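Excluded from the complex is one protein chain; the other protein chains are retained at their positions.
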Amino acid sequence: MSALKKSENPENNPRVKAVFDDIRATRKTNFINHLWHYLAFNPELLEQTWREVKAVMIADSALDPLVKEMIYIAVSATNACAYCVHSHTAAARAKGMTDDQHADLLRVMALAAKTNQIANALQMPIDTAFDADQRGS
Amino acid sequence: MSALKKSENPENNPRVKAVFDDIRATRKTNFINHLWHYLAFNPELLEQTWREVKAVMIADSALDPLVKEMIYIAVSATNACAYCVHSHTAAARAKGMTDDQHADLLRVMALAAKTNQIANALQMPIDTAFDADQRGS
Amino acid sequence: MSALKKSENPENNPRVKAVFDDIRATRKTNFINHLWHYLAFNPELLEQTWREVKAVMIADSALDPLVKEMIYIAVSATNACAYCVHSHTAAARAKGMTDDQHADLLRVMALAAKTNQIANALQMPIDTAFDADQRGS
Amino acid sequence: MSALKKSENPENNPRVKAVFDDIRATRKTNFINHLWHYLAFNPELLEQTWREVKAVMIADSALDPLVKEMIYIAVSATNACAYCVHSHTAAARAKGMTDDQHADLLRVMALAAKTNQIANALQMPIDTAFDADQRGS
Amino acid sequence: MSALKKSENPENNPRVKAVFDDIRATRKTNFINHLWHYLAFNPELLEQTWREVKAVMIADSALDPLVKEMIYIAVSATNACAYCVHSHTAAARAKGMTDDQHADLLRVMALAAKTNQIANALQMPIDTAFDADQRGS
Partner (left out) sequence: MSALKKSENPENNPRVKAVFDDIRATRKTNFINHLWHYLAFNPELLEQTWREVKAVMIADSALDPLVKEMIYIAVSATNACAYCVHSHTAAARAKGMTDDQHADLLRVMALAAKTNQIANALQMPIDTAFDADQRGS
């Protein structure tokens, strides 16, 4: 099932081939997952999406690569994105996420969802102590 | 504005006082934020919520305290919980989150939301390579 | 703050006046809350929305009026609709929701949000025992 | 898999048959998709839902039919409704949505989700210039 | 498909066995649904989750057991949790939810989602009459 037709022979398009080559080289694998195959229907959208994933998730940055994958999982589960939860949990495991870390991630995500629900149901005023413009950072 | 009336003199109730005392002792501050004041209308709900926040966010666990706050922020923003975003961003800052880490957190959260949206709009099949029951972890 | 301009003298329009009159008569109060004042910019949308609210929430049906308000609150908090949480919590209180019922509602909503988060993060297969086409109801 | 049992021989009920006949006549096809088959368990709910879909999506209105389908897809993907994304993407394609329009729709939806996430994480004050009550429209 | 590997022989772990035994005894059935099998990878998370489900959904409380299941369904559908909608609709049916009650639940949930969308798009100010701190309850 898919809401968009998967491109046939996408690498016949040189822009698609260039992206796929870069995915293979960057990830050191021949496996190209479905997201990229389906995005290939529009080479520009494919290029933009891959460029951003590479810049944010693969390039060095202020956060640890595994931490970034866990944040990704947290957002994806909250948005009920089955595909993204699967792909980024696999990525987190490949980057060394242990069972204990996975359980802790679930515990934090679940508690956040729970207190979000309570706070959104109480709608109480936000403490002025939490206002960053007054806190100074 | 609030959807529930804030309790007056909540510490007249000994169960509420015990929770508030524990919050002050655990956090080493006299400041008790609104969430706990509003939850005081039902001492049992107050106790349960605080016990879980303390066990998950404050006790030692497999993840670093700052990482847990960032995961909390990620879920809270996705759920549009204004109160929780404010309180946990303040907590993350208090635990040392730098401007660069904050910007990186925003970048990962924003990319996740973006690709969640794309994947949920394409609805393509999940790669069998992502099935944990076949991956073995 | 509002994303749409509030209508001035909306009851100069007879279709708006007819809806406002029906709201006042049905609810036995002169108070017309903001939702209806803002929807008045388009009398047809106003009429459709009020007709549906009246048919679903006020007419007799298989569920108790207070139960319907609690379901409404549950959906509204999950959707982070501040306005709706406020208006339907006020409605539930007016229909007799006690503090204990409110706390129980929050407890169920919070647990549901929590296990939703866990199940959406695990993405495990649905048990065939839950398939209604096989259960027979 | 389904959470509700599909009705058997739903057109034995004359109210269901009348709705199904109208769907076939309006859409000029014998195909009745699953939504209507499952809603047939309650003829009143079936009638109400079809009446509203017909009035909003099929009757002439201020927006172009294809634009309405694209707005529908945008909401449905954001709500992670797999069924609705599939059915309304098929409808948009049937109404002429091109690959370029589809890619542009995805790009706008993805950017909106991204900036929603950033704005919900920053929680900055809304500019008074955006207040419609002051703007005048 | 699953994002986490299902535990093999989970009851070899005595903590898991104790939880499974309690589920069987409490529910008076030998059927243990997938959620618990997958949570068994971390006995502590399994214990915490079951303890809370038992306390909130099974123990006597201010709300009727069927009402609690309907609130659970409302939250789960809004969060697009396919697993939870399936399991809690089965539970509601087992507790006696009739077709008419199910249809009414859908009608209230659908109306709430609709007016949430309208109110979140209008962003009008909340009436001070809805402020619980002024209402007194």
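Points to keep in mind about this one:
Read from first to last, the chains carry the letters A, B, C, D and E; within each, the first residue is number 1.
The rule we apply is simple: a contact is a pair of C-beta atoms (placed from the backbone, for glycine too) under 8 Å apart; a residue touches a chain by one contact, two chains touch by 3 or more.
Quick caveat, the model's predicted, so the values are computed rather than measured.
For chain C, the residues in touch with the chain missing from this view are 1, 3-4, 41-42, 44-45, 48, 75, 79-81. Within chain B, the residues in touch with the undisplayed chain are 80, 85-86, 89-90, 99-100, 102-103, 106-107, 117. Residues 73, 77-78, 80, 82, 85-86, 89, 105-106, 109-118, 120-123 are the ones on chain E that touch the missing chain.
FYI, only the chains that are shown with their structure count from here on.
Centre-to-centre, using mean CA coordinates, chain A is 26 Å away from chain D.
Chain D has its Cα centroid 33 Å from the Cα centroid of chain B. Taken residue by residue, chain C touches two or more other chains at 1-4, 6, 78, 80, 82, 85-86, 89-90, 100, 103, 105-107, 109, 111-118, 120-123, 126, 130-132, 135, 137, whereas all remaining positions touch fewer. Because contacts link each chain to all the remaining chains, their graph is best described as complete.
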